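One structure coming up, written as structure tokens, with questions to follow.
In this view, the complex is presented without one of its protein chains, the others remaining in place.
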Amino acid sequence: MAGLELLSDEGFRLDGRRPSELRKIRLRLGVFDQADGSAYIEQGNTKALATVYGPHEVLGGKGKPLHDKVIINCQYSMATFSTNERKNRPQGDRKSTEMSLHLQRTFEATIQTHLYPRSQIDIFVQILQADGGNYCACVNAATLAIINAGIPMKDYVCACSSGYVNNTPLTDVSYLEESQGGPVVTVAMLPKSEQIALFKMDNRLHVDHLEQVLEVASKGCKDMYAVMNAAVKEHVSRMAKSMECS
Amino acid sequence: MTSNPENNSSVEIRPIGSLQSCISKPDGSAVFTQGDTSVMAAVYGPGDVKPNKALMDKATVTVTYKPKIGISGVREKALERMIRNTCETVLLTTLFPRSSVDIIVQEIQDAGALLACSINAACLAMINAGIPMKCTVAASCCMMGKDEELIMDPTKEQTKDAECVLTSAIDSSAHSLIASSMQGSCSVEQYHKLMSVCQKACDKVFEFYREAMERTLSKP
């Protein structure tokens, strides 16, 4: 392994985490009033914001209304100041387009699309600061925003990434770990049914290790689910309380 | 009218000229010149509007600003917004619901006071088109130099070493401020001085509108 030792002899990672430990998660639902649903999530130093508009009538020339299901329109964008090198285009480059498409596919698989024929749901995610696991943060934030908007889903979608270093699988890899060139597996999962909505892998990984890495990633998704579910419950009970008061 | 000489003591506006109905297709058109600055404006309307842009209670006013060279960018968009809102204020848009008034402003030469000249050209073109208006609008530019000297209607050369350049558009009925934009900074007192100079310059423009209309209409 070139340069950095990703895993110390004592079994700790660069930022002091254990291999199976997630980064510190902070999340909030309903951060903005303008949108129908919004959520903010911090996973370590990765900060993402998601807003959902809709379901509303189909606008713009691009999409045609579908008679049997809702159109899901996702846009992923990264703030120009979110990375170490300044990004010239916040969206529209190949990477963001790919990311938007991935998000769209993920949510088409989980939102109950048949409930809103001839309409459209817009999901906008914005990365404010990038430190690895951007896709995961986006999926988690968007899930919370959709729940906040009250759009029915089959289940939560939780995403988590995992890497593989020195025969040890790592959960929730940071930018530093991502950029060392090791394999990174990203999984978006419906935690209750354990169905995988999206699976993505960068670099090569021996097929013998795949099961192990996938295991770790799905464990990460379930942990993520526990945190998100707790936040949603807390948010809802707070809302209920404020409604009682008024 | 005396011209603005290059010495800095001028409280005179540069010579104004205009040419109306200069192009045949639009409903109204005018070229407005102030010194070497020259702008052409054309007005189409009230006419058809795209269904998605139609407003049910008033006319849709659009302004397109064309720079002399190149394609329009952010600066032109800002100018367009300024001219559009100014024209919309003076037009009686409520008379023409679900229709459009399109104004095209073409820069011919920029030698200072471009925004003011554009607003004046647009106003003259609207008068020429005979669209009902609440009142007319005149804009003028005024600058304050390093030694606090005030220059009415400065040239581009003069604005290079200006402390503050003020462009304001004033309506003809109440003489109150419709649009204003400023580069540089000045104290509140200096601002009021600049405004009073702008007022004077605008009065000249109003006078000119009248003369120009009389001239145009008295043609055999």
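Labels for the chains are A and B, by order of writing; each one numbers its residues from 1.
We take it that a contact is a pair of C-beta atoms (placed from the backbone, for glycine too) under 8 Å apart; a residue touches a chain by one contact, two chains touch by 3 or more.
To be clear about the criterion, contacts and distances are computed from a predicted model.
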Looking at UniProt, which of "VPS9 domain-containing protein", "Ribosomal RNA-processing protein 43", "Tetratricopeptide repeat protein 29" or "Signal peptidase complex subunit 2" names the chain that isn't shown?
"Ribosomal RNA-processing protein 43"
Residue among B:53, B:81 or B:215 touching the omitted chain
B:81
Where the complex has a chain not shown, which of A:43, A:77, A:140 or A:186 is the residue touching it?
A:77
Could you tell which one of B:94, B:109 or B:187 touches the chain left off the display?
B:187
Residue by residue, what part of chain A touches the chain that was omitted?
31-35, 45, 47, 49, 51, 53, 56, 59-60, 73, 75, 77, 79-84, 86, 90, 122, 124-126, 128-131
Interface with the undisplayed chain - residues on chain B:
74-75, 77-78, 80-89, 164, 166, 169-171, 174, 176-188, 191-192, 195
